[in-house]
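Worksheet for the structure shown next.
Note that one protein chain of the assembly has been removed; the remaining protein chains are unaltered in position.
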Amino acid sequence: MKSAILVFPGINRERDMARALKLISGHEPAMVWHAETSLPKGTDLVVMPGGFSYGDYLRCGAIAARSPVMDAVRAFAADGGLVLGVCNGFQILCESGLLPGILMRNARLKFICHDVHLRVERSDTPFTRGYNAGQVIRVPVAHGEGNYAADEETIRRLEGEGRVLYRYCSATGEIGDTHNINGAAQSIAGIVNVRGNVLGMMPHPENHVEDIMGCTDGRGLFAGLVAHLERAA
Amino acid sequence: MKARVTVTLKTGILDPQGKAIEGALKSLGVDGIASVRQGKVFDIELAGADRAKAEAALKAAADKLLANTVIENYRVEVLS
Amino acid sequence: MKARVTVTLKTGILDPQGKAIEGALKSLGVDGIASVRQGKVFDIELAGADRAKAEAALKAAADKLLANTVIENYRVEVLS
Partner (left out) sequence: MNRTDPPITPELVASHGLKPDEYERILKLIGRVPTFTELGIFSAMWNEHCSYKSSRIHLRGLPTKAPWVIQGPGENAGVIDIGDGQAVVFKMESHNHPSYIEPYQGATTGVGGILRDVFTMGARPIACLNALSFGDPSHPKTRHLVGGVVAGVGGYGNSFGVPTVGGQVRFHTRYDGNILVNAMAVGLADADKIFYAAASGVNMPIVYLGSKTGRDGIHGATMASAEFDDDSAEKRPTVQVGDPFAEKLLLEACLEIMETDCVIAIQDMGAAGLTCSAVEMGAKGDLGVDLDLDSVPTREQGMSAYEMMLSESQERMLMVLKPEKEKEAEAIFRKWGLDFAIVGYTTPSQRFVVKHGGDVMVDLPIKELESEAPLYDRPHVPSPQLPVVHARDVAPRLPVADALEKLIATPELCSKRWVWEQYDHVIGGNTVQRPGGDAAVVRVEDGPKGLALTVDVTPRYCEADPFEGGKQAVAEAWRNITAVGGRPLAITDNLNFGNPERPEIMGQFVGCLKGIAAACTALDFPVVSGNVSLYNETNGRGILPTPSIGGVGLLDDFTQSASLAFKAEGECILLIGE
């Protein structure tokens, strides 16, 4: 799997992401500066990591979404290429129009950093095939604006088309207000676009990939992508 | 030239921040507040003195960046 | 009653947001923008119809919560 990590000024989880990708795919990802106008040849996966691109000033992800490299990402996605946006990356995807909706301030207005449980809603997508449908995984969140919102019509479509891949839940998989850490509509933690090749999610699977760090629940996402690409090849 | 662009949330879009402020004002004992919605203002200095040009630039700024027109409305005023 | 409280940074106070937006507008090719400073607006609905009372409540809201008067100024307008 040849992956490319986009580096926007102010991004800060690119090293965490690179470590996870290297560990699981065996290949060092390419780091692509935001001012570039093309992606490295043969890229299989574009990753927008977490952080505070442009300080999260104006709106999270708004300024990064208008970077030169984003045209190349749009073309790549239109071609069916896989795009993964985590945390700030999710915000950038929403701001760029590659995903619908927006991430608002957390309902309690505070930054939150702790482990959360996510229910994997289906396993038949490149982004979830490393898991079973209904499986509960534990990964950390670290964000101040992860409260997913969209108009009713959009939410209805997301649900109807099975595009919600990850949802905040309890340790045993229940969905409800007490487990919905940031107030997101429908407890949404991660969604895909219509075509299913662009995923945006708030939690950080890349921080739970090593045994020695105590939890490896995040591995499945990356391992699934590797498996998907191997089969496609 | 000085101008102001005001960006506000469209009606119907949830405003968690406005809601929290509403709650906080109530618990601070500020009376009579029924609802709060938060928006942004941008005070912009423009080079040049052509009003029409300035308005076009401001509109471009708002459309391209300052507002997310999926959820926000904006208003442009050239002040002087 | 509807009102608007506008909160802006005092002159001289650094505005990192404004600075970043200014840079972004330049690189997006929006011409003629010399400087940007960002502020907030609060659109507030008030219960009751007493204008003087409303103004007092708004001033209290701004002083206690909406503005950080160490670094920000505010302006209160009752609109209707």
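Just so it is clear, A, B and C label the chains in written order, and each chain counts residues from 1 on its own.
Criterion: a residue touches a chain if its C-beta (ideal position, glycine included) is under 8 Å from a C-beta of that chain, and two chains touch if they have at least 3 such contacts.
Values in this document were obtained by computation on a predicted structure and should not be read as measured data.
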{"item": "Chains in view that touch the one left out, judged over the entire complex", "value": "A, C"}
{"item": "Positions on chain C contacted by the hidden chain, ascending", "value": "12-16, 19-20, 23, 68, 70-71"}
{"item": "Those residues of chain A which, in the complete complex, touch the missing chain", "value": "9-10, 12-13, 15-16, 19-20, 50-52, 54-57, 110-114, 140, 142, 144, 204, 206-207, 210, 212-214"}
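To be clear about the criterion, only the chains that are shown with their structure count from here on.
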{"item": "Chain pair with more C-beta contacts, A-B versus A-C", "value": "A-B"}
{"item": "Computed distance of Cα centres, chain C from chain A, in Å", "value": "34"}
{"item": "Rounded Å distance between chain A and chain B, as computed from the means of their C-alpha atoms", "value": "29"}
{"item": "Residue list for chain C, restricted to those that touch at least two other chains", "value": "21, 24, 28, 38"}
{"item": "In chain A, residues with contacts to at least two other chains", "value": "58, 63, 66"}
{"item": "Interfacial residue positions of chain B with respect to chain A in the complex", "value": "12-17, 20, 64-66, 68, 70-71"}
{"item": "In the complex with chain C, residue positions of chain B that touch it", "value": "6, 8, 18, 21, 24-25, 28, 30-48, 53-54, 57, 60-61, 64-66"}
{"item": "Chain C-touching residues of chain A, taken from the complex the two chains share", "value": "54-55, 57-58, 63, 66"}
